[in-house]
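First, the structure itself, so that you have it in front of you.
All protein chains of the complex are present and in place, except for one that has been dropped.
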Amino acid sequence: MKRGVPLIITFVTGVLIIIAFFIPHKPFGNLEQRFLIWYSIVAGFTMLLGIDSLIKYHIRKIRFREKGWGYSIVTVTGIVITLIFGFYSWYAYHTPLALGSPFMWLYTYMIVPLQSTMFALLAFFIASAAYRAFRARTIEATLLLIAAALVMLGRVPLGEALRLKLPAIANWIMEVPQTAAKRGIFIGTYLGAVAMSIRVILGIERTYLST
Amino acid sequence: MKILEKIINIDRRVIFLLIGLVVFIPLLFKIVTPTKISEPVKKAYEAIEALPPGSNVMISIDFDPTSAPECMPMYIAILRHCFKRNLRVIVLGHIAYGIPLGEIGLEKVSKEFGKKYGVDYVNLGFRPGYTAIMVGMGREIRDFYAQDYRGTPIDSFPFMRDVHNYNDIEMLVDIAHGYSAELWVQYAGARYGQRIIIGSTGVVAPDIYPYLQSGQIEGIIGGMKGAAEYEQLLKRPDMAAIGMPALSISHFFIVFLIIMANIGFFIRRRKR
Amino acid sequence: MILLIFMLLPPSHLKVYDTPNDEGGSITIEWRLSPSETEREFRGYEIYRALTPQGPFEYVDFVMKGKNRYEDKGVKDNKPYYYKVVAVRDDERVESPVAGPGIASPQWFNTGRINVLIFTIIFGFFVIYYIKRAKRDKSLYIRKITGLDAIDDAVGRATEMGRPILFSFGLGALTDVVTIAALSILRRIARKAAEYEVRLIIPNYDPIVMAAAQETVKQAYTEAGRPDLYKENDIMFLTADQFGYAAGVDGIMIREKPGAIFFQGFFFAESLILAETGHSVGAIQIAGTTAITQLPFFIAACDYTMIGEEMYAASAYIDREPQLLGSIKGEDAAKLLIMIIIILTAVIGSIGFFIPQLSSIYEKIVSFFETS
Partner (left out) sequence: MMGTILSTWIAATLTIAILSFLYKDNPLYKFAEHLYVGISAAFWVVYVWAFDVIPMIWDRFLEYKAAGNWIEAGVLIIPAVLGLMMLTRWLGPKVGWISRWPIAFTVGIGAGLGVIASIQGYLIPQIRGTLLPLFAKSPGVMINNIIIFFGVITSILYFYFSKELKGVLRVGSRVGIIFIMVAFGASFGYTVMARISLLIGRMYFLIYDWIVPTLKLIGIM
């Protein structure tokens, strides 16, 4: 029951998905879609496990006064307020994301700036990573940094203004050598995925189940 | 040679500071370099410019916060153009969490031009479902938007009383980060002959060019660069136009950093 | 001639047939575009259907100009339907002749996917064949995978420094195969961590992956004989928000100062935020992902990066179990086949440049690889 049944479930689900792909007739035609919807539902339930894990983690920190427990109060308060705002807006406006609802306010003035600023940190990190890592140690590394520099310069208005055909060069690098290597990597990667999937369906790879 | 060592092992916070400054300073001083105006943007501008005052322009906010740096400037520029020419603006959208961005833009630009809610513009908000609404509005807008986003009946706004379907919309502007542009062309454009302008992220723009060539849309504003061109046509450089130098300089600066790092690296290697 | 310019012309050559490879309830209508399409005022086509050629005709839908195909999904199986297509220019309309009948029915095999079926069988055969062979023949050679060898060293280094280990699956779900590969790499790491008694922290983005990771680590600790060291609290959920997750993991890295960091799984733009922060705390970093767009960033910021297939190979290589190694051999056989296809087609296509007869063979091969 603990190990056998899950292996059978994986096998049957995997094989059904593959077979259904080739059969348009009912009930196979929309089986893939149906399974994915089921997956979304399972994921929705599991979200409760997730939020519970997060709350427990921080409650524990608060209870044992572990280092930084004060900030844990911030997280827990954030969760509680958001849940209240969310369910209130859902109830009062029929959808949580109604314009003017408290839930939407939370999204617009807290999540959006946090999200976009976190995202914008990449502008800094991309520069520091380039500075540190792009050194012409080997032929490969040299070509990498030259390709990076050419594409960078070819994409901006100032690069265009230099009249060195930089945009054309950048486009060529993207369309020819870049495409070629990407294809090679894609072919390898997805062959790997096929083999991995077969191992999983056959039950040879079963790390995700403990005994 | 201490300096050399310092350059090679520079504290990354110095790089952070420099990148920050390279972006911040051009923005602060509003340095604007003229950008070559591309044909699709020029067409979009001229289409709006040719509308008689009092025309109704519908703007669909089909982007969300992650693509706001690209889409917001073109939305603001279009709004300014409309209000400057005394066109009336009707905002709506198909992405629930894109609508606040529409409201932020309206609030900001309406103040600049002294425009009034319900007289010069309205915000209808979000309703789920793309095609049903796009097709349905060909018959009657009230089937979907009997009220604006605040729940006020749209008939309480004088100018909206005469707006029933696409016949009463002189121009539709879709600001899109996804495939909504195609749907508008297909359902509002082809079916009801609605005139359309598309503003989109740099990634989506190439997919839309065929519609411009076939005459199904009036113009395209693509990416931050397209927005910068539009701002330049408006003679009102803003976020995109003043972002352009920052964009260029920061790219050149990163390349410069890479070169510096390598010079240091080579000198040190030779010394060993 | 002048008349032709002003007259609105209807679409011609109407074809009506059962939509192939579907579950029924659909008929396809095809036509040749109206010559009036070139005019600006030309809008598109209206589709009408009826149960008899004489009508009455019922309006079905409108399609944009430039399209010459429509699938009518509003029909019942095993009933004859007749169609006409009407060209629309401004408010003007002109009808095509009536065509039909078309009768809808469901199919049991999707002939458009025969190429996928063939490749599924071939690849499946290769993998299974070599797995079977590996059971008998134990002397399979697999070349070294650098990132994999570094795993044990990294765990060892974290131990020496007295610092914990951090493992991240990125944003991958359990429906991404790469996450399963990451789980088996995690199992190896967890076993070592239990042996050396190092703390292992795993912040998660997807709660299902979190559950699977808890199972895996618990199992690995038991295998290493140290189930007492397992702490469920260290394998926690953060948030299902991409950058919220990045912010949280960054915080953990800065405060816990891990000695070794593993990024294994599927990553998006947060990859570099994580890897740069990890680098700044002086951890040894080993990445592995199939997200091609993120690989450049991991390569720039990490000590070792397993590229795409290397990661799958690494996960199979970990225990050197012959069956798993056999499947790598199977992948290589498939690669060989693909290379042969590419080379042969290139040769045929190149010769076809001079000998036109061969170029039709070339086109046939290419069209076999079209997917629908």
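Points worth noting:
Letters are used for the chains, namely A, B and C, taken in the order the chains are written, and counting of residues starts over at 1 for each.
Throughout what follows, a contact is a pair of C-beta atoms (placed from the backbone, for glycine too) under 8 Å apart; a residue touches a chain by one contact, two chains touch by 3 or more.
The structure displayed is predicted, hence computed values, not measured ones.
Among the chains on display, the ones the left-out chain touches in the entire complex are A, B, C. If you put the hidden chain back, the residue from C:Tyr45, C:Phe237 or C:Tyr304 that touches it is C:Phe237. The chain not shown here is touched by just one of C:Gly24, C:Gly44, C:Gly248 or C:Gly265, and that residue is C:Gly248. Where chain B meets the chain that is not shown, the touching residues are 13, 16, 19-20, 23-24, 27-28, 68-70, 72, 107, 224, 239, 242-243, 246-247, 250-251, 254.
For chain C, the residues touching the absent chain in the complete assembly are 113, 115-116, 119-120, 123-124, 140-143, 145, 173-177, 179-180, 208, 211-212, 215, 237-241, 243-244, 247-248, 250-251, 254-255, 292-293, 295-297, 299-300, 307-310, 313, 328-329, 331-332, 335, 338-339, 341-343, 345-346, 349-350, 352-354, 362, 365-366, 369-371. Counting the whole complex, the residues of chain A in touch with the unshown chain are 2, 5-7, 9-18, 21, 32, 35-52, 54, 68, 71-72, 74-83, 86-87, 90, 95-97, 103, 105-124, 126, 130, 139-141, 143-152, 155-156, 170, 173-191, 193-194, 196-198, 200-201, 208-209.
The rule is simple: only the chains that are shown with their structure count from here on.
In terms of the distance between Cα centroids, chain C is separated most widely from B. One finds 31 Å separating the Cα centroids of chain B and chain C.
Each of residues 115, 119, 126, 128, 130, 132, 134 in chain A touches at least two other chains.
Those residues of chain B that touch chain C in the shared complex are 12, 185-186, 189-191, 193, 214-216. Listed in rising order, the residues of chain B touching chain A in the complex are 10, 12, 15-16, 19-20, 23, 33, 35-36, 65-66, 68-69, 96-97, 99-100, 103-104, 123, 125-126, 149-150, 225, 244-245, 247-255, 257-258, 260-262, 265-266. Per the touch definition, chain C reaches chain A in the complex via residues 21-24, 106-110, 113, 116-117, 120, 123-124, 127-128, 131, 173-175, 177-178, 180-181, 183-184, 186-187, 204, 206-208, 210-212, 215-216, 218-219, 222, 233, 236-244, 246-247, 255, 269, 272-273, 275-276, 279, 290, 292, 295, 297, 299-301, 307-309, 311-313, 315-316, 323-324, 327-328, 330-331, 334-335, 338.
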